[in-house]
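Only one protein chain is missing; all other protein chains are in place.
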Amino acid sequence: MSHAKAQSKSVLWDWLTTVDHKKVGILYLAAGAFFFALGGLEAILMRIQLMFPEFTFLPAQTFNELLTMHGTTMIFLAAMPLLFGLMNYIVPLQIGARDVAFPFLNALGFWLFLFGGILLNVSWFAGGAPDAGWTAYVPLSSESPGTGIDYYVLGLQISGAGTLIGGINFLVTIINMRAPGMSMMRMPLFTWSTFVASMLILFAFPALTIGLLLLMLERIFGATYFAVDFGGNVIIWQHLFWIFGHPEVYILVLPAFGIFSEIISTFSKKRLFGYSAMVFATLIIGFLGFMVWAHHMFTVGMGPVANSIFAVATMAIAVPTGIKIFNWLLTLWGGRIQFTTANLFALGFIPSFVMGGVTGVMLATSAANYQFHDTYFVVAHFHYVIIGGVVLGLFAGAFYWWPRIFGYKLNETLGKIFFWMFLFGFHLTFFVQHFLGLIGMPRRVASFLGGQGLDEMNLISTIGAFFMGVAFILFVVNIFVSMKNKETTGDPWDGRTLEWTIPSPTPEYNFAQTPLVRDVDALWYEKYEGDGKMKAAEPLGDIHMPNGSFLPFIISLGLFIASFGFIYHLWALAIAGMVVVFGAMFVRSVKEDHGYHIPKEDILNAKGGK
Amino acid sequence: MKYLWRLLPLSFFLLLAGCGQQNLSALDPQGPVAEMQFSLIRLSLYIMIFVIVVVFAIYVFVLIRFRERPGDTHIPKQVHGNKVLEVVWTAIPIFLLLILAVPNVMETFTLADTEPTEDSITVNVTAHAFWWEFEYPDYDIVAGQDMYIPTNTRVIINLESSDVIHSFWVPALAGKQDNVPGNVNDMWIEAPKEGVYLGKCTELCGPSHWLMDFKVIAVETDVFETWAANMAVPAEEKEQSESEVLVEGRTLYEQSCLQCHSISGQGGFGPDLTNFGERTVVAGYLKYEDENIKDWIRDPQSLKPGNGMPAFPDFTEDELDALTEYLKSLKVLEE
Amino acid sequence: MADHGMDPTAPLKGEPTKKVKRKLARETRTQVISFVLMIFLTSLAFISIASDAIPASFAMPFILLLATIQVVLQLYVFMHLNERGNGWANVMIWSAVIIAIPTVASLMLLLGIVKW
């Protein structure tokens, strides 16, 4: 297929078949933003229900469905895909690559995630969403009537497969596709954290896969792993879930850490303080992340030795995390700090996240955890780390990379209003929840009784949530009103890393010539030690590009269809779906596709005929 | 002055505890277990406040001192790092964590020590969706919803579940442990003072999870002994009142309710009602009023969705009155 | 980014160099030897259970040891993990093993039946 022909296809078809990491990245961002709004809406509904004691805005069953879907949606369908969107777009640019290692699989990963997410949400219209919490503890989940949990199991299984594929893709991309001179220890921190997060994905998701497989076999085929009457054990699920679940929270937060590292260093105009310490801290957090999962299970009766070991191991994570916090502070130290919106989010992150982190250490105190566990104290903790860490990171990244990705700058004034309102709402919502938990409010309660001292703080919390909601709408408005602020320099922030070396909008082949990297912060180095221009590592030549493919969409669709077969025991449908899946995979492996080349002349033209 | 500074967070806590209910708050411990846990919470909180203060101080200083001023275009020095600093901020957190970890490990073991002693008593707690059953093996009795314990006595608690996972939490007396089907967990509590301590289920267990409340009622030892002895009196040996309403109520009860609700401290499919007359709430949370009792019997599902009791819509108003009177007469402590 | 100058669909022609051939011959030899070793180890494990002479307390760790040796043989001889340039593959496999160990251990031991 020639280049010209590829361009003449319809826009919709182009997006459905794209394997360009930038477009896949944008797809991830769009879908993730949609699910974020959805999960946020679910949160707002929950908060309305909890506004007054014994409020009857929602039935208890609906509340349980909302809380399950809120947690599941936010973690799997909003936070992770949004991060994946940024990673997809930015990481290849940061390492000077023209593409990811597996463009086809990259697209497949996205479509699997999207269809999994849609499947999960179909449950709302099919007799009720899952209602056992995002952790789906058995036997509540394994014996839950209705099909909600089946949607949970299959939806997560499919989107989880997408995530795993994405993780492997990033790993190989980062190892094999770096530009000459870009050694591992010259990689920008966002790339590093993507790398470590991908390792976590690789090792954490299989445990979830097995957990979900067991739950599916138990529910659909009558297996008895969790059925106590047949000798089953319900703790197995908790282990499998948390062996995945704890690393998962670092999968979320590490890339956010990476984003902050980029932004803080850019806007204090300083090289990141303690680069190698930052890298090692990230690796250590990643490693320790696998050794602490049972801190979610202190009260299930593992015994004091196990509890003590996991408590101490958990506390240890504070050390590398602290190293990172102090390195950021010292990066700011002596810098020239610019308060752009992106940087405001990064600066808002530091105190917010530290507050969430230290309550994490309090939770890790096993003997005290018996009081904290499953109360609003935990809810406060994890929203502090997730919103204070991940969500602020996503917004910071959005403002920072928006001009790179969409070719225009978001309005700074609106952005700052958005920031302050969101930050204020966030602390208002969740700060009081610490105390709610301590004075006796369990989590996952559909309502609470009056006269127990819980009323005022719940109301405050709900008001805070409204602030966040309105702030988010401001952000959406900002996206539309700013469209005219075209950004054409390609380097609006006086950037330091390779993604700012290319013109805006980003050409589909990224780099006309693969750059030669001579230091950490490659662009900054050329600006201040060289002549301001990147050196090329190769002569200008034809550029090879992969062809688009509709198969990722088909494969995911096939799984989507098959899932209904499994949920409703319509075996013919299940088989039909799987035939589509394997058929598409077969076509893929049998049909060789070697892509096409963009001729040198086109690239020269795009560069202005230089 | 220094001393006052240390007290500050404590007084903050007391203030908050005032917000909540004394017998529901982990911040106002009423027994040795909760006290131990509260002291750990305080210790960890002091450490965390120290960390937060240090971080915030540097943070605020940096933001003020190094903010970009109008017209400033200088390029800051590109510092690579600093070995000494790295060591310092690795070592200090490790030290702080040790201060927390050591007492934590010790207390984790103390709390896990559930060996019965000479004068301890044992209660086997079985959680059901959505009510609690308390079996006293030493006394051969079963009680529902209200867990009576003697004051100043070590109470060993064995936790089980008859369906899904629940979790047993009485914040003022002790942190929680889970009721896991198929396993037995144990913990201990002790209440030095007489009092009613609110308890809650803290593991999502279905639509009425939020209503799965219970009470721990600590009474003097002799009161407890009386209670236990009276609980154990078989129904037929009980003095029966001759009032007409109560007789009608008892008859109805025996026809419709006894199959699930024992009145002899022996337990059954539903909560034992031997001492229902001494409850302060109905079904764990409703105000103890005639109307509520009647509403409950008529339609328990709308009050506590998903619970195990069927509706009795066919009782007449009179029958309900009789049943209610009878239920209210079921007492073991006062006559 | 196909490496320029190579057609990925054209059949590869020619013979490997002498050096490569020698290496392959050597490789074949090690592989056959380790295969024989694997068969031997498997039989040994089998016998240690099948014959009642060996006490279980010895047989269990012994079997696990044999299994581990076999796996290392598979990974390094059959799957060439030892070759240069496979550093990352090594990193990932051994990381996986390090994570697999506590996973298996916890699922065996920490099910709340025995309190540790």
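The letters A, B and C name the chains in turn, as written, and every chain counts its residues from 1.
Heads up, the rule we're going with is that a residue touches a chain if its C-beta (ideal position, glycine included) is under 8 Å from a C-beta of that chain, and two chains touch if they have at least 3 such contacts.
Note that contacts and distances are computed from a predicted model.
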| item | value |
| --- | --- |
| Per UniProt, the name of the complex member that is left out, chosen from "Amino acid/amide ABC transporter membrane protein 2, HAAT family", "Peptide/nickel transport system permease protein", "Cytochrome c oxidase subunit 3" or "ABC transmembrane type-1 domain-containing protein" | "Cytochrome c oxidase subunit 3" |
| Partners of the unshown chain among those that are drawn | A, C |
| Selected from A:L16, A:L213 or A:L449 as touching the chain missing from the view | A:L213 |
| Residue of A:L171, A:L392 or A:I598 touching the missing chain in the full complex | A:L171 |
| Hidden partner chain, residues of chain A it touches | 101-102, 164, 168-169, 171-172, 175-177, 202-207, 209-211, 213-214, 217-218, 221-225, 227, 230-233, 236, 239-240, 243, 586, 589-590, 592, 594, 597 |
| Residues from chain C at the interface with the omitted partner, ascending | 1-17, 20-21, 24, 27-28, 31-32, 35, 38-39, 42, 45-46, 48-50, 56, 59-60, 63-64, 66-67, 70-71, 74-75, 78-79, 85-86, 88-89, 92-93, 95-97, 99-101, 103-108, 111 |
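Going forward, only the chains that are shown with their structure count from here on.
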| item | value |
| --- | --- |
| Centre-to-centre distance between chain C and chain A (centres being mean Cα positions), rounded to whole Å | 35 |
| Between chain C and chain B, distance of the C-alpha-averaged centres to the nearest whole Å | 52 |
| Chain A residues counted as touching two or more neighbouring chains | 233, 235, 300-301, 303-304 |
| Residues of chain B touching at least two other chains | 112, 180, 183, 185 |
| Contacting residues of chain C [partner chain A, same complex] | 1-2, 4, 8-9, 88, 92, 95-96, 98-99, 102-103, 106-107, 110-116 |
| Complex interface listing, chain B residues touching chain A | 16-17, 19-21, 24-27, 34, 36-38, 40-41, 44-45, 47-48, 51-52, 55-56, 58-59, 62-63, 66-68, 72, 74-82, 85-86, 89-90, 93-94, 97, 100-101, 104-105, 107-112, 163-165, 167, 169, 171, 174-178, 180-186, 198, 200-210, 213, 285, 305 |
| Residue numbers on chain C that touch chain B, as the complex places them | 111-113, 115 |
